[in-house]
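This is the structure I want to talk about, given as structure tokens.
A single protein chain has been omitted; all remaining protein chains appear in their positions.
Every chain is named by a letter (A, B and C) in the order it is written, and numbering of its residues begins at 1.
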């Protein structure tokens, strides 16, 4: 299983996003995003916003990054700290 | 009489500069500097350094500023505060 | 410990942080501090509170990267970054950045640089509560442009 994390507005309860995603051979971060978009269209629109970044095991990666079983995949909207 | 003030290195005891200068008609800051240079050559060389500024009654002025009796004339080498 | 990076719920003490930076080395001639505070209004509307979320583990790593890049760029004696998370009230302290250097130019530039990167790269998200409603804060173009200065002109003095 892949652990999913949604930060900032992506984590809003209205999106009711799942906490895990089944791992499969050849799965990428983009593939998870596509699958989530089919199941949760509102969340999908938010995930496809161009400024959303993705990290695997706390390192920002390209959307084409292959995912290993047990990894932590996080969706990161633009940060607003400081 | 005109009160003379020498700051920073210009006030070093080695220059033994006077504390007052006799006022006269048409006297300027440059005129005081010229007179001091004749009497105190080492001080004169220091006063003629291009970065030395002059103030009259605590306002920076041009060397051609006419001086009134009772004013305070100060010679200001480059500042080094902060 | 030259650099100090902390993400915490509790408040911080500017005076203690400043003292640490001053005491790092007798060659410290300049200490610049930045403190960010919760303003009582945002876009003319009074705010009730500001909640800061972060990504534990990843946030600390991004702070480490930011500090390492400032250390490579300027001759510094020490850096402190403290960023609070959780619910904050108007006038609370949010963030502290402190830089100790021999001379003022490096201290000012490094503090400014660290704040730009905290605003645009560190994993924090702000949520503001106004009159019972909660809203995520949008990132500002001005912050992105400010951060961009440092990649355009690496020799900026």
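Methods note: a contact is a pair of C-beta atoms (placed from the backbone, for glycine too) under 8 Å apart; a residue touches a chain by one contact, two chains touch by 3 or more.
Note that the structure is predicted; figures quoted are calculated from it, not measured.
Across the whole complex, the hidden chain's contacts among the shown chains comprise B, C.
Across C:7, C:66, C:107 or C:139, the residue that sits in touch with the chain not pictured is C:107. Residues of chain C in touch with the missing chain: 13-15, 18, 22, 26-41, 90-91, 102, 104-105, 107-108, 111-112, 115, 142, 146, 157. In the full complex, chain B touches the hidden chain at residues 5, 7-9, 11-12, 51, 55, 58, 74, 76-82.
Following the convention adopted for this analysis, only the chains that are shown with their structure count from here on.
Chain A and chain C, compared by their mean Cα positions, are separated by 27 Å.
Centres computed as Cα averages put chain A at a distance of 74 Å from chain B.
Between the Cα centres of chain B and chain C there is a gap of 49 Å.
Residues of chain C found to touch two or more other chains are absent.
Looking at chain B, no residue sits in touch with two or more other chains.
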